[in-house]
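For this view, one protein chain was removed and the others were kept in their places.
And now, chain A:
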Amino acid sequence: MLNKIYDWVDERLDITPLWRDIADHEVPEHVNPAHHFSAFVYCFGGLTFFITVIQILSGMFLTMYYVPDIKNAWQSVFYLQNEVAFGQIIRGMHHWGASLVIVMMFLHTLRVFFQGAYKKPRELNWIVGVLIFFIVLGLGFTGYLLPWDMKALFATKVGLQIAESVPFIGTAIKTLLAGDPTIVGAQTLTRFFAIHVFFLPGALMGLLAAHFLMIRKQGISGPL
């Protein structure tokens, strides 16, 4: 049945070369943990991506209940966690995944750094990777405020003070992030929400596409 549908589409659109390009490629022996167990370090990048996919999916579902409003944010989080079926699981996935994605990304960065895989001709990919690192840290920072509890509020206050300590433009940066020069409130929450669910994920997807295109074009770095 599935084969027939596939053949029907393939006959018309010739999709086999398309997915072959994406999925069908050699995995060199030195990155295959079945040959050398220590090659598991090459899994960190893929694991980071896998957890990112979980973050995007669970985040999409969380927004079905969450509202970025100072009166209702905490209530809606409480409701979705305690009243909705599997709410604790979905929020748990997003909560723990957020930390795990940073851990995995850091391990991936360490592997690339200590193997010298960032060297010519892969410098551009390293730069894109560093940008991805900052985007993910930004996602962590903005997402932390959204439950709108005490921990979220004071963590954000501290984060905004750090931003304010930038010479000359610090105050402007803080106001731009918080939406108000002094208050961390209604505008801060909506801004952080918009940044967290639209701006940063959009940028992340573009950068990830560039990251993957480059690794496919250049191939994985050779054995040490």
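The working rule: a contact is a pair of C-beta atoms (placed from the backbone, for glycine too) under 8 Å apart; a residue touches a chain by one contact, two chains touch by 3 or more; residues count from 1.
The rule we apply is simple: contacts and distances are computed from a predicted model.
A chain of this complex does not appear here, and its UniProt-recorded name among "Methionine synthase", "Transport permease protein", "Menaquinol:cytochrome c reductase iron-sulfur subunit" or "ABC transporter ATP-binding protein" is "Menaquinol:cytochrome c reductase iron-sulfur subunit".
In the complete complex, the hidden chain is touched by one of A:Tyr6, A:Trp19, A:Phe78 or A:Phe198, namely A:Phe78. Seen from chain A, the chain kept out of the figure touches residues 54, 57-58, 61, 64-65, 72, 75-76, 78-80, 83-87, 89-90, 93.
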